[in-house]
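Note that this is a trimmed complex: some chains were dropped, and none of the rest were shifted.
Every chain is named by a letter (A, B and C) in the order it is written, and numbering of its residues begins at 1.
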Amino acid sequence: MARVVVDVMLKPEILDPQGQAIAGACPRLGFEGIGQVRQGKRFEVEVEGEVDDARLADVRRLAETLLANTVIEDFEVRVEA
Amino acid sequence: MSEVPGLDTVAVAHENPDTPQPYAELGMAKDEYERVREILGRRPTSAELAIYSVMWSEHCSYKSSKVHLRQFGEKAPENDALLVGMGENAGVVDVGDGRAVTFKIESHNHPSYVEPHQGAATGVGGIVRDILTMGARPVAVMDALRFGPADADDTKRVLPGVVSGISFYGNCLGLPNIGGEIGFGAGYIGNPLVNALCVGVMKHEDIKLAQAPGPGNKVVLFGSTTGPDGIGGASVLASATFDDESHAKRPSVQVGDPFMEKLLIECSLELFEKDMVVGIQDLGAAGVSCATTELAAGGTGGMNIQLDRVPLRDHRLTPEEILMSESQERMMAIVEPSKMEEFLAVCDKWQILATEIGEVTDVTAEEAARGGRLVMTWHGETVVDMPPRTASDEGPVYERPYARPASQDALQADDAAGLARPGTDAELRDQLLRVLGAPGVGDPTWVTQQYDSYVRGDTVVSTPHDAGMIRIADDSHRGVALSTDGNGRFTRLDPYAGTQLAYAEAYRNVAATGARPLAVTNCLNFGSPEDPGVMWQFAESTRGLADACLQLGTPVTGGNVSFYNQTGDVAINPTPVIGVLGVIDDVRSRLRTAFGSEGARVFLLGE
Amino acid sequence: MTARVGVVTFPGSLDDKDAARAVALAGAEPVSLWHADADLKGVDAVVLPGGFSYGDYLRCGAIARFAPLMSELVPAARSGALPVLGICNGFQILCESHLLPGALTRNASLRFVNRDQVLRVENAGTAWTGDYTEGREILVVLKSGEGSYVADEATLDELEATGRVVVRYVGGNPNGSRRDIAGITNEHGNVVGLMPHPEHAVEALTGPSTEGLGFFTSILSHMAAGSPVNA
């Protein structure tokens, strides 16, 4: 079993109210010097067998069709070290 | 020795009678442990100790409250409507047209303090399964909440989490939230109260009971897999005071999956409709321990379970952990062998995992006299061999000492006469604004707006009205109304009268909708029963409720007790939350808490 | 013969019974459809009801989109032949299936909101809104946690320019939706998705009004007018 990580983030032009709420709370909680915060999703996908290019392409397809909604989200796929 | 290294089998228990056992850590008193040894005629195995410790915990056995709760049965008013009384998962009342309604309120206080969102969510999940287990379709929920002062730091953590948890779970199940209450008070810092009520509807003939009749019938576990959720929770989480140390240990919390519960509801209702179960039990606080001992005790008394067949989420779980796990969204059914195939097909349709884990057995007369015989194996080796009734029904019963606290006189003497009166218009205005602006009096929309009140399309009355009302059938206009009320301050001042006032308020709220009050449920939130002052409050409170119910003719059909709501030796104000259910023949004639039309005359009734 | 309107039940659908009741009150015959059957049972139109299909896990509607029934529904809807109304979760499923543009995201308040909501009907020419008049304000129910409609500016402009905004929020934007959009339609006007729940405003006893019934009577009028049905 190997682990592939898929990070999904809202596209930069899409408003992220969750991230904004966090950034807004920071000064109130005494955290200074925090700029923008954006919240996304992280998926840890266990794949059977070796992670070769074909396998990675599979996961990329999974990310594209299911894990991310490419209308509003970008994603990145990488093998966990 | 056992084939499985380290496994504590019955044989091992025989061979090593003196192995020290952690009964105290599991919340058991020494004499309780001694009684287990006496019952078994040997030391318990770890698995047996797990079962007894959760089943005999305050939470499951009601050992401190039982002697007082008895009054609800003894003083119960004559009532033809009662179909199932106290002692089952929930009471059932006849509402006419061959239909019946079941309802109950239960607490999830301590878990909601540890992890507000999940604690409250799983509280809703638990009470909904109780109602489902009776054979009913759950149709609405309510919630009664108490928090520390609105501006306290911990309230900022607890309140939004609790509300989002109830909202998330209830909304996702498609159950309208038709009412509840919110209160604030210093004592609830560190001891928030989360009491959830659920009501369900069924036909008379659909009533299901927790029993396992018929030797040869299969024991099936269905729903979620079992994980390390809330292990030790039943006895450690729910019955012990929170001190800093246990807070630091942070027991593994239960996480709810409302989607799974929704499927479980639909799956179970289809199973009921097709008459495929002869007995059923939800897995609540004491998980597999509770379901197996209660089902067996309610049936032939005999059951064999292959514990290693329980589907796990975490393969490292030991037999005793499986027995104590509080994983949510699980049910146990007793199924005739000839119906197994069809049973599994229904589960498959709803994508519900179902696993046969054992069967009902016959017992000899001698075994029956001892309390039946429940045997559990782990990869072929016997790890449990005990009389199930001794765990489910014959737990310890305590006559806790109680005494009116000496401070009670001073408390009562300090009455309103000593308070300053507003002397000027400005002072009067100021006082009025302070009352109206108090968090417990102000507009609760921030909370109620997060709850779906419309789903199912049968909600006739809900927030902001004093009671909730739902239509219960498509083919008639019959409905039921419900209200919950409690007042910790009144109850602190006078537990007997304060409890009656809470009951009377809920009763009036229901009556004011046009419904006829029919039955009562209650959730009794108190401090430590080991404190004689608290125990006195409890005794007075239950006496007050039983007397009032007798007078107004509504039986108590069930409820729940939550003790140990205290920080150090300071208990919360005693907070019995009383739920009243009423029936209305035609929901179109319901009344709401609002002036209906201009020019209508306003009357004040009563003293 | 009266129109037969299918109501799909996915695992986690909640307002399916309510949608069926609204269909019946409007005078049509509700037909229940099961997500796992790739069979539309020859219905004249379909309602994708509200709820939390698949628990709303991952993203609302993301998993339901792949149900076997959807493989029948999507091409029929895309061609303009099959009228489909997606309410709340149904709207989310329509967006995830790319039958409608854009997406629905977390409410700006980050909380679930349940409230009575006024909408203005902006397009009375769709299969589901023909019985309303343009500009009419109706009171229905809004109850959702992820109801904020988003799309890129170009898409929003195009929706506006082609009259594909069907209903808009009036009296305050409850969830941060772009341009107060509460519901939209596809280019054929047969697929309509909206976040609020018209099916909860069909009976005076249980709803804030009966002004949501028009969606369900509209589909009957649409059928009666002999519009292409399952052509």
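Everything that follows uses one rule, which is that a residue touches a chain if its C-beta (ideal position, glycine included) is under 8 Å from a C-beta of that chain, and two chains touch if they have at least 3 such contacts.
Computed from a predicted structure; not experimentally measured.
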Full-complex stoichiometry, written in the displayed chain labels: A x2, B x1, C x1
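By definition in this document, only the chains that are shown with their structure count from here on.
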Category of the chain touch graph - line, ring, star, complete, other: line
Most central chain, Cα average position: B
Rounded Å distance between subunit A and subunit B, as computed from the means of their C-alpha atoms: 39
Distance between chain centroids, defined by C-alpha means - subunit B, subunit C (Å): 38
Computed distance of Cα centres, subunit C from subunit A, in Å: 30
Multi-partner residues of subunit A (at least 2 other chains): none
Touching two or more other chains - residues of subunit C: none
Residue ranges of subunit B touching subunit C (in the complex, touch as defined): 164, 167-168, 171-174, 257-260, 262-263, 349-351, 448-460, 471, 587-588
Subunit A - residues contacting subunit C, complex: 10, 13-15, 17-18, 21, 66-67, 69, 71-72
Contacting residues of subunit C [partner subunit B, same complex]: 11-12, 14-15, 17-18, 21, 36, 50-52, 54-57, 111-115, 141, 143, 145, 197, 199-200, 203, 205-207
